[in-house]
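Missing here: one protein chain of the complex. Every other protein chain is in place.
Take a look at chain A:
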């Protein structure tokens, strides 16, 4: 939980403490939650050479992309195939039962996706965490 900002309690007429108010502002500014603006505006105190490089490629690992593509194609194709397949071969003419089979197949694909997401390793790589931690301080 970030500490609450303290700039409002300091009176504006503290002319002699010009340096104190700016350091209080800087202190409360450093404890804000990171917003989208922080990443785009390079402020003077934490501009680092590696932050200035443009993102050349997305940082998502290749196997995650492959899994996502595979599940998207499965969810797209399997329920429809199950509906028409069971309509033609298993329940000839009974459309309600084929629809139930299609719904079951769609939910099986969803359960497989939730399981694949559950067992995934979500630890961050060291290269990412270093720049991220330096930015927040």
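In the analysis below, a residue touches a chain if its C-beta (ideal position, glycine included) is under 8 Å from a C-beta of that chain, and two chains touch if they have at least 3 such contacts; residues count from 1.
Criterion: contacts and distances are computed from a predicted model.
J.: Of the options "Ciliary neurotrophic factor", "Hemoglobin subunit beta-2-like isoform X2", "V-type proton ATPase 16 kDa proteolipid subunit 2" or "Nicalin", which is the UniProt protein name for the chain that has been left out of view?
T.: "V-type proton ATPase 16 kDa proteolipid subunit 2"
J.: Contacts of chain A with the missing chain: which residues?
T.: Listed in rising order, the touching residues are 34, 36, 39, 59-60, 64, 67-68, 71, 75, 79-80, 83, 95-96, 99-100, 102-103, 106-107, 110, 113-114, 116-118, 120, 122-124, 128, 132.
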